[in-house]
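Have a look at this one.
As you look at this complex, bear in mind that one protein chain is not there, while each of the others sits in place.
Labels run A, B, C and D following the written order; every chain starts at residue 1.
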Amino acid sequence: MTAPLEAAEPAAAQAAGPGDERSAGRGVLRYALSKAGGALFSIAMVLVGTFFVFRLLPGDPVRNLAQGRAMTPGQLDLERRRLGLDKPLFDQFVDFVGDTLRLDLGTSYEYKRPVLDLIGERIGPTLLLTGTGLVIAVSLGIWQGTRAGWRQGSRFDRFSTGTSLLLWSVPTFWLGLLLMMVFGVGIGPIPGILPFRGIESVDAPDGFAYILDVASHMVLPCLTLVAVVYAQYLLVMRSSLVEEVSQDYVTVARAKGLRDDEVRRRHAVPNALLPTVTLVFMRIGFVVGGAVTVETIYTWPGLGKLFYEAINVPDFTLMQGTFLLITVAVIVMNTLADVVYHILDPRVRSA
Amino acid sequence: MSLLELDDVSVTYRIAAGEVPAVRGVSLTLDSGAALGVAGESGSGKSTLAMALLRLLPRDARVGGRILLDGEDLLTMKWGRLRAVRWAEASIVFQGAQHGLNPVRRIGDQVAEPLLVHGQAKPDAARKRVHELLEQVGLPTWRARSYPHELSGGQRQRVMIAMALACSPRLIIADEPTTALDVMVQAQVLTLIKELVAEQNISLIMISHDLSVLADVCDQLAVMYAGRVVEHGPSGDVFHEARHPYSRALAAAFPTVGDPASRMAPKGLGGDPPDPMNLPGGCSFHPRCPVALDECATLDVDLWPAGERRSAACVHVRAKEEAS
Amino acid sequence: MTSVAAARRRLALSRFWTDFRHHRAGLIGLVVLVAAVLLALVAPLFISENVTSVVAGVGKKWAPPSLSEPFGTDESGRSILLMVWWGSRTSLLVGFLAALLSIVIGLVVGVAAGHFRGWLGGALMRVTDWFLVLPSLVTALVLAAILGGSTFTIIMAIGITTWPSTARLIRAQTLSVEARPYIERSKALGGGHWHITTRHVLPNVAPLLLASTTLEVASAIVTESTLAFLGASSSKTSWGTMLRASYDFGAPTQGAWWYILIPGLAILAVVMAFTLVGRALEAVLNPRLRRNA
Amino acid sequence: QDPAAGKKIVRIGATQAMDSMNPFLAVRLVSTSIHRWMYGYLTVPDSKTLQPSADLAESWKTSEDGLTWTFTIRTAKWSDGKPITADDAAWTFNKMMTDEAAKTANGPAVENFESVTASGQELTIKLKSPQASMLENPVPIMPKHVWESVTDMANYDAEKYPAVSSGPYIAIEHKKDQYVKLQANPNYWRGAPKINELQVIFYDNPQAAVAGLKKGDIDLLGRMTPQEFEAIQNDPKIEAWNTQGRRASYLQINHGATTTDDKPTGDGHPALKDPKVRMAVHTAIDKQKLVDEVQNGLAKAADGSIVPPLYKEFFWEATGDKKVTYDVAKANKILDDAGYKKGADGVRTMPDGKRKLEFRFTIHTETPIEDKLAEYLTAFLKEIGITLTTVKLDSSKFTDETGVTGNFDIAISGWSVNPDPEEIMATHLCSRRPAANGEGGGTESFYCDDTFEQLYKDQQKELDRPKRVELLKQMQERLYTDAPVIAIYYTNDLEGYRKDRITSITPIPEDKGLLYGGSGYWPFYTVDAKVTAASGGGAGGGSNTGLIAGIVGAVVVVGVGAFFLTRRRKSVADERE
Partner (left out) sequence: MTETHAGGTPPASPPKGVEEIHAGGTPPANPPKGVEEAIPPAGRGKRASHALLEARDLHVEFSSRGRRARAVDGVNLAIGEGEIVALVGESGCGKTTLARTLLGLERPTSGEVRYGGAALDYGSKALKAYRRQVQLVLQDPMGSLNPRHTVYEAVAEGPRIHGLADENEVVATALSRAGLRPPDRFFLRYPHELSGGQRQRVVIAGALALDPKVLIADEPVASLDASVRGEILALLLKLRAELGLSALVVTHDLGLAWNIADRVAVMYLGRIVESGPVDQVLTAPRHPYTQALMSVLPESPERIVLTGEPPDPTRIPGGCRFHARCHVLASGKAAEAGVDGRCRSERLEILPAVPEAQAACHYAETVS
């Protein structure tokens, strides 16, 4: 949770001539391709890693899958053949890669259904929750970070830095429990006013009321997720802005007669945003981790909960499938962030 | 009437460790169309003074005295008025040109920005003006679409100058515009500044620690030491026959190639530069002064007339003037 | 010249201390931290593992905080105060060891990747990048689930998933140190790889490492508790397992807020202390940040 | 508009989610429960005696040799109006016998079937060997006309609504991980249930479920832990339901694990092979204390074996000499007499002096109650000079080591027993031991005892119920005295429902029986509830919508206000250097 921040190092580049525009475009493409190559490599590593890690499981995988239920030898054999465990390791690996590439993630033993289907059902709520959470966290974090960084040392700055450090140190699940206790269950005379289970009421109304219903269900999980995640963005934005503010061009902008907020809006913030936005994407993995906890606590029917269930059963095919998906998604997001950063920042664009 | 008048300007930084008197009672005047050079070693308060002129100092700096631009005191001016003065009447070229440009915005936009901010042009006209300015500083117009990192150091410095010229100010403050530039490029930039000042009747304050460069560009020279002006006068006089021992040492540090006197005889000033937080008593130069007298340790000498339109802060000067 | 070296070290320490003292938050953090560590260390002198036993010396169940039980008791009548005290040993141990593991791997990989350009550095960087993008909590959960949730496994899982950020940091720092002219000078004086890495790179990286270690410990403690809460850890009494138990035994519905609050606050306090100290250290030791401060 | 208004709805909380809507695949308790409410079976346990009684099978008879069973299927209709015939049942069983995938959930139930045929309403099942528990068949009868077309059973999720069923309820909606909605089946042969809708709402988090019950989000919650139960016990709106449960908890002792070819396997402690040591261990356990401390008194100490007292018919309890009572001195004496000498450290050694009596106690990870139990047992055994160390294993490893490899000394175990105890008895048969290659298994004790085997075979064939009951009791006695397992307590069934919502509900068995935890649909067929008021009295989020909307509105207003305020402030005071 507390990886120290690394600012992007601007690459010095020497270029000449108007033709650079085009070559810069080609540069981005080349960069994107090389990044995509890197991402593919990472994904390949994930595949290999997953295959072997899950082969490290102690005992007989089929019996692991059976979780102690009595199975007839016929069933065991069937299962074994179905899983291709009768083949040599290398063939298994080839099959595994092939299946994965064909998006066949196997069948969940617990749910008796293709893992991909299960994931498909759960991905929507997760995207809704993490998406909303991320949007709120990012905008809040960036807004507050901007204010704090701009007036460094002000009361607002000390307050928000303090709060974010506090939130940073809070274990997500604990915060979730507390929020649930206070706002969901209700404590003492305070009645619990917010729903704290699932994504919608059982007798969910239709139309706009339905949206409100879902929204009300989202309040607590979102709050938990945001509280923990946004602190990071605040700190990143703040330090990034502080870095920018000390740059000479900000003084130049002031000297040009720009108003304080113009200096901030036009110069400091856009520049500070560049590394921040990248970091936002880079920390996607962290958000995913938060989602697992939050979804578990609030019974949010998302991927995180699915993963948690898989861990707890344990349902290894499901675990493997969700793990693969989450990891690949995070890798893809990271790569995108890299490329987007490259498009946005002219300093590295032509490099 | 003089364009700029500094009256007993002082700047003190308040930092955790105490107070740093960076500028201590500087009084100078600048006529319109004139060029003033400010020299002095590192930490003598040159940049601080320059920044104080446009009230650009960080909040922990306290400025005292008066800075009159056209008779208006910049230090007590309303913010709105100050913003209008900034750049439109007095612009500034900063020490490191590399960092004075926003790295992620195009050159053209940055040069045009003051024009738009001060409402001197509509976007279209501004673009034309930008092209004009770039040509004026010897850059091809297509450079307007470049980003700062695509330019060499000299080119960036020229962009800064173009930017400073954008609103046709009457005063340009150039803080070490050529340090960190290559000799050849330095020559180009200096030539450019010289030309502009001569042609456009712009007043110039140029800051450098290279006395020879200043002597070349400016009519007047002020030498600063430990936050004070220790010598002031026409540039040729100050450079060639300095009255203050510090100015003398500074001038001697730049040998004239071909002058046998300086061959195999580098000259310099012994001792360490003063610590602004812990200035020596008396004349702050006395610990390093080759001609210091006993009284220098206790006597704080002010600027003293030292010939025609000249002044210097040294007991020797005072003694001489008093004698004559 | 040991005397010179010793004098220098003393000087450096006192200089560091003077700087550090200016960070009030860091100082408070340090006090909390030292107190927590000391308490954890001396715990066996006063109490024993028995405080976590449901058999030995249990009191009233679900007793709210009172004078005799300042933090109340849990579902078996054990004292929350004593459990938190004893549990701090596991939490801190896991935190420190996981951070140590992560730091050691990160340091070796980071310095090697920064010092040796060429294919070795490139390959190390690729591996690091790969590990870096793995969502750490999720990976740690998988590892803990597969390898079983012993304390050792938890430490491994946390260490393995967190070293890459350290490695990146160390590498960046190594690169920036190696770009300094004094490395060139050292080479010109005849120094080899070993000399340069141990005499120049390591000492320059060390402060950063110290700061990042404290932050890493903080994150390891949180991760441990999260893993424990999500049921991937079966380790001995730690703050995380306490919270898990409070949840399992229905503290929220029992209204036993103290059972949830106290271990959580313990985590919060210690993690916060580590974070504050880490940030203060960073500010004091990392000139880049110092410039901004 | 609240769609729930004017209906009688009962919401049941479950701390598991459905694993599958396909009864051929579903194994989770919640799924099988829901399927029990949806589908008819050949027979169901009688609501009073728990003995098999008619369900879809109106009547049945069996041949002399006990190998042929003929069931007469009731004339009734599927929920879609099609008639229910014996063909449906035959298809269901045949599907399971021929399709490996269809065996997933209830494979063993058809293991003994030779053939199943139908003609009209007559269903004929031929068995390979006699089977007294034939009437306890756990397979729901599926509508052939709907299911026939399913080819890939392993991947069929049966998510078609409304489902075609024959039980009291029809599933009309299933939101994964969220809830299942069941509607009263008007075509149900007993007549439609009293309520309109039964909803099963899934909670991941038991605490949330308990809170939901207290808040009124759900009306009934079963399968609570003692702690959860305590939390609702004093709630005036909640009826706390505390009755005897279906579950027996016992210790599994590695008394010399062997494989089906009688070769020893695993690394069990040799001392445990000695029945005297097992007896001593048994004697040293204060079961009542465990009940009081570990189960908060919400259990019954076991003086019998693995069938809980709920099943009065089959329950056997030791009396007189046979009864093992807690007596540390006696336990010590047994061991002293048997030559297990205490060493200087208070730990006994084997008579040959080679090994100390140091046993492992294997439990599951993440089961706090087992943790507690382990601590108590350790303390008990310490009293008699035996050291116990706890080993925690995750469920798959646990199964492996305690059921296949035999790498344990003492392990925790427990079983929820069906009305007919045959299956749980079967888990102690020789044949359930793993094969030499580690395959098969399903033993609960590695037990292999000739007497026990014989009794089992006898009861299988014994169609006279009282006689069979007697045989089964003898088996329990054998397990008690031989002690391959030591029963420690029978946990209570702990449930709770809202008195203000549920007006009546009949447990099964009707006398102090179970609600959600019970087998069969009886409680939920008989349940009656108040009509949901139009305003949505206290159920779910729907009622809060207005409140929430208000809050959201307020937040928006405050936000906008704050925004403009800061704007204004900014424009006034943007000046700075």
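Keep in mind that, in the parts below, a residue touches a chain if its C-beta (ideal position, glycine included) is under 8 Å from a C-beta of that chain, and two chains touch if they have at least 3 such contacts.
As the structure is a computational prediction, the values presented were derived from the model and not from experiment.
Asker: For the chain not shown, which residue from C:Asn204, C:Thr223, C:Thr253 or C:Thr275 touches it across the whole complex?
Answerer: Of the candidates C:Asn204, C:Thr223, C:Thr253 or C:Thr275, C:Asn204 is in touch with the missing chain.
Asker: Tell me where the left-out chain touches chain B, residue by residue.
Answerer: Answer for chain B: residues 41-42, 152, 154, 182-188, 191, 209-213, 215-216, 246, 249-250, 252-259, 261-270, 272-273 touch the chain left out.
Asker: Which residues does chain C use to touch the chain missing from this display?
Answerer: Residues touching the hidden chain, for chain C, are 1, 4-5, 7-8, 11-12, 180-182, 184-192, 195, 199-200, 203-204, 287.
One rule holds in what follows: only the chains that are shown with their structure count from here on.
Asker: Could you compare the number of C-beta pairs in contact for C-D with that for A-C and name the larger?
Answerer: Result: the pair with more contacts is A-C.
Asker: Roughly how far is chain A from chain C, going centre to centre by Cα mean, in whole Å?
Answerer: 23
Asker: Averaging over Cα atoms per chain, report the distance between chain A and chain B in Å.
Answerer: Chain centroid spacing, chain A to chain B, equals 52 Å.
Asker: Measuring from the mean C-alpha position of chain B to the mean C-alpha position of chain D, what distance in angstrom results?
Answerer: 88
Asker: Which parts of chain B, given as residue numbers and ranges, touch two or more other chains?
Answerer: Within chain B, residues 56 contact more than one other chain.
Asker: Multi-chain contacts in chain C: which residues touch at least two other chains?
Answerer: 145, 231, 247, 252-253
Asker: Would you mind writing out the residues of chain C in touch with chain A in their complex?
Answerer: My answer: residues 126, 129-130, 133-139, 141-143, 145-147, 162, 165, 168-169, 172, 208, 211-212, 215-216, 218-219, 222-223, 225-226, 229-232, 240, 243, 247, 252-253, 255, 257, 260-261, 264, 267-268, 271-272, 275-276, 278-279, 282, 289, 291-292.
Asker: Which residues of chain D touch chain C in their complex?
Answerer: These residues of chain D touch chain C: 205-207, 210-211, 214, 225, 227-228, 230-232, 293, 365-366, 368, 371-372, 375-376, 378-379, 392-394, 397.
Asker: Per the contact definition, I'd like the list of chain C residues that touch chain D in the complex.
Answerer: Within the complex, chain C contacts chain D at residues 53-56, 75-76, 145, 148-149, 231, 234, 244-245, 247-250, 252-254.
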